[in-house]
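Okay, handing you the structure first.
The complex appears here without one of its protein chains, the remainder shown in place.
Then we have chain A:
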Amino acid sequence: MTGQTMPKVKTNRVKYPEGWELIESTLRELQAKMREAENDPHEGKRKCETLWPIFKIVHQKSRYIFYLYHRRKEISKELYEFCLDQGYADRNLIAKWKKPGYERLCCLRCMQPRDHNFATACVCRVPKHLREEKVIECVHCGCKGCASGD
């Protein structure tokens, strides 16, 4: 049968910008770690606790990219934007890290007053010297304290 074929579909082939080879290995590792965390069984963990590794790894990946671009300036803006677009880092989280006081923010939920009773932030945002309980794991992401001072 000739002539009648499906229309050609435009695929978006990923074109890696220069400098990609330097960071690729770390990013692949982190991705593998994420996949592992996603497939972890839930045995022995509390319901909220099962999601904590996900938040942790997202934080870690975003941290890596954030440091490379904003602090160490080792990658180009193009590569940075590329990583954000491809989902190797969380753009919104990095946006918060640029603000004073939020440099160590664990996740976006913990600072969202809408997500909490009495319109507060999560307990992990409270500095340790102001808290009564010293050892905590916040229920959203398992953070033990992300105030900038500590």
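By our rule, a contact is a pair of C-beta atoms (placed from the backbone, for glycine too) under 8 Å apart; a residue touches a chain by one contact, two chains touch by 3 or more; residues count from 1.
Criterion: contacts and distances are computed from a predicted model.
UniProt lists the omitted chain of the complex under the protein name "Zinc finger CCCH domain-containing protein 40-like" (options: "Zinc finger CCCH domain-containing protein 40-like", "UDP-arabinopyranose mutase", "Checkpoint protein" or "DNA replication complex GINS protein PSF1"). Only one of A:21, A:43 or A:132 touches the chain withheld from this view, namely A:132. Contact residues of chain A toward the unshown chain are 117-118, 132-137.
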